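A protein chain is absent from this complex, but the other protein chains hold their places.
Up next, chain A:
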Amino acid sequence: MPKPEILDPQGKAVLGALPRLGFSGVTDVRQGKRFELAFEGEVTDAVLAEVEKMAETLLSNPVIENYAVRVES
């Protein structure tokens, strides 16, 4: 996700479009990205540590983005 202090023009455009379609009550929209990584076998702590590294080096830009890692089966 873009960090809270970073302007998110895409989110703002979506926020502007919602009332035009009759949706009300939304006060803010932030647009981010979701990556789904598949692994063979169990996602161990070692695998998770690798994923954290991937998130830091390539998947996100820590200058402007925050990330969170979640395991789903």
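Convention: a residue touches a chain if its C-beta (ideal position, glycine included) is under 8 Å from a C-beta of that chain, and two chains touch if they have at least 3 such contacts; residues count from 1.
Everything that follows uses one rule, which is that contacts and distances are computed from a predicted model.
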## Note on the structure
Per UniProt record, missing subunit out of "Nickel import ATP-binding protein NikD", "Carbohydrate ABC transporter permease", "Phosphoribosylformylglycinamidine synthase subunit PurQ" or "Anti-sigma factor" is "Phosphoribosylformylglycinamidine synthase subunit PurQ"
### Task
By the contact definition given up top, give the residues of chain A that touch the hidden chain.
2, 5-7, 9-10, 13, 58-59, 61, 63-64
